[in-house]
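This part shows chain A:
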Amino acid sequence: MKRVYVNEKWCLGCHLCEYYCTFANSGVSSMVNALKDKPLRPRIRVEEHDGISFAVSCRHCKEPLCVKGCITGALSVKNGVITVDSNKCVGCYTCILSCPYGCISPDDSGHAISKCELCTKNACGEPACVKGCPNQAIVYEDRDVTDTNKEAAV
Partner candidate 1 sequence: MAIDYLYPEYEIVRDYDKCIACRVCERQCSNEAHWYDDGKGKMLCDNAKCVDCHRCVSLCPTHALKIVKSGHTFKENANWTGKTITEIYRQANSGGVLLSSMGNPEPFPVYWDKILLNASQVTNPSIDPLREPMETVTYLGKKPAKIERDENGRIKNNLSPTLKLSTPVMFSAMSYGSISYNAHESLARAASELGICYNTGEGGLHEDFYKYGPNTIVQVASGRFGVSKDYLNAGAAIEIKIGQGAKPGIGGHLPGIKVSEDISKTRMIPKGSDAISPAPHHDIYSIEDLRQLVYSIKEASDYKKPVIVKIAAVHNVAAIASGIARSGADIIAIDGFRGGTGAAPTRIRDSVGIPIELALASVDSRLREEGIRDDVGIVVGGSVRSAADLVKAIALGADACYIATAACLAMGCHLCRSCQAGKCNWGIATQRPDLVKRLNPDIGYKRLVNLVHAWDHEVKEIMGGMGINSIEALRGNRLMLRGIGLSSTELDILGIKHAGQ
Partner candidate 2 sequence: MLREGEIRIPSGCAISGVISKSGTPINGREMIKSIATMHDRSNGLGGGFAGYGIYPQYPDLYAFHVFYDSNAAREECERFLDKRFDIINLSKIPVRKSDKITSEPLIWRYFVEPLKTRLKDSKLDEKEYVSRCVISINSNIEGAYVFSCGKNMGVFKALGYPEDVGEYFRLDEYEGYAWTAHGRYPTNTPGWWGGAHPFAMLDYSIVHNGEISSYDANRRNIEMYGYKCNLQTDTEVITYIIDFLLRKKGLSLTEAAKVIAAPFWSTIDHMDEEQAAQARYLRAAFSNLLITGPFSIILGFEGGLMALNDRLKLRSMVIGEKDDKVYMASEECAIRVIEPHLDRIWSPKGGEPVIVTLDSYKDKVFI
């Protein structure tokens, strides 16, 4: 399955992914209206330290601790994408407790969580962070070790 992968070698720490992500999931058609003087609630976050930077977003694990631990059943895997039903979510944050990558955050309301859903719920197509990354530090690829991929690697 195609997932978002990041390569810190090329991350410039420009943080544009965070802005494009927030915009893509804002439901607002203009970036300016979506982001100007508004809190930034990206589902991807850039870590920076000592000249190194990289973006982190949901890895869409095959054995997702967040989904397994979800007390409400709000988190589920749909076609490989870990999605959240914010109608069911009560914001208990067990998923925040579980996620080894720190990729789940409270949403605006504080009563539910928000996380990367690979832009499957907006009109973005390819994930906005990938499209917006100026240096291909974030890519959308299939790196699963499957039989076909193994053959291709050989």
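These made the cut because all candidates are chains of the complex that A comes from, given by their letters.
The rule we apply is simple: a residue touches a chain if its C-beta (ideal position, glycine included) is under 8 Å from a C-beta of that chain, and two chains touch if they have at least 3 such contacts; residues count from 1.
Keep in mind that this is a model prediction, so the values were computed, not measured.
Chemist: Among 1 or 2, all from the same complex, single out the one that touches chain A.
Modeler: 1
Chemist: Quick one: in the complex, what on chain A touches candidate 1?
Modeler: Residues 9-10, 12-16, 19-20, 23, 31-32, 35-36, 51, 132, 134-137.
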